[in-house]
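In this view, the complex is presented without one of its protein chains, the others remaining in place.
Now for chain A:
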Amino acid sequence: MYHPTVARLTYRALLGRRRAFIMFGLPALLLALSIVVRALVGADDEVANNILGGFAVATMVPLIGVIAGTGAIGPEIDDSSIVYLLAKPVPRHTIILTKLIVAVGVTMAFSAVPTLLAGYILNANSQQLAVAYAIAAAIASVAYAALFLLLGTITKHAVVIGLIYALVWESLFGSLVAGARTLSVQQWALAIGERLGKGGYILSDVALPTAVVLLVAVTLAATWFAGRRLRALTLAGEE
């Protein structure tokens, strides 16, 4: 179910590429912003909620998810170096699960952990906001990584499509069309954050049971389908 060599290759590919800059840059931006805001405004629950909800969970988590999820497999398929991974007697679902674990780990490390830190910087976890948003970010990391990993096995344009989903669908559409929010990883994760946070700051449009079912279903379905894609991966010749 987990292959350490696949994990090592994936992890080194993820952090060795240029896209790794974005993964370091976004959390750095969040922390810098939090320090500045805290210094200027002081500890304020309302402000903390806006930054953690509006930037950390709404923008940073899906962006890191896109980069880690698609990056865990997309570039290898693009340049067909995945041949070296696939020409081995390793079960395909082991490859996908390992890559998913690495992508989830990287997404959590670069999104949930900075979210928690930012929360403590902003208002010292007042109203449980830091913990609630960090857990929401961690849960969203799993679903995003699975979704974008699948996307990476389907299309060469996984990053673009992932960005469109993360930015246009979740951020823009979600704020304009109520229905779109029901089909949003961010809202599902926020449903859990809503339960954990205090003071009624964190709000989700989706009921908790629905959110949990959808999170689990999307993660499992995406992972299963990605394994299927990999099993029948076709490499056309250069002719």
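Methods note: a residue touches a chain if its C-beta (ideal position, glycine included) is under 8 Å from a C-beta of that chain, and two chains touch if they have at least 3 such contacts; residues count from 1.
Everything below uses one rule, namely that contacts and distances are computed from a predicted model.
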| item | value |
| --- | --- |
| Missing subunit (named according to UniProt) among the choices "Acetyl-CoA C-acetyltransferase", "ATP synthase subunit delta", "Vitamin B12 import ATP-binding protein BtuD" or "Protease HtpX homolog" | "Vitamin B12 import ATP-binding protein BtuD" |
| Candidate in contact with the missing chain, chosen from A:42, A:91 or A:199 | A:91 |
| Residue in contact with the excluded chain [from A:43, A:168, A:216 or A:235] | A:235 |
| On chain A, residues whose C-beta touches the chain left out of the figure | 3-6, 8-9, 12-13, 16-17, 79-81, 83-92, 231-239 |
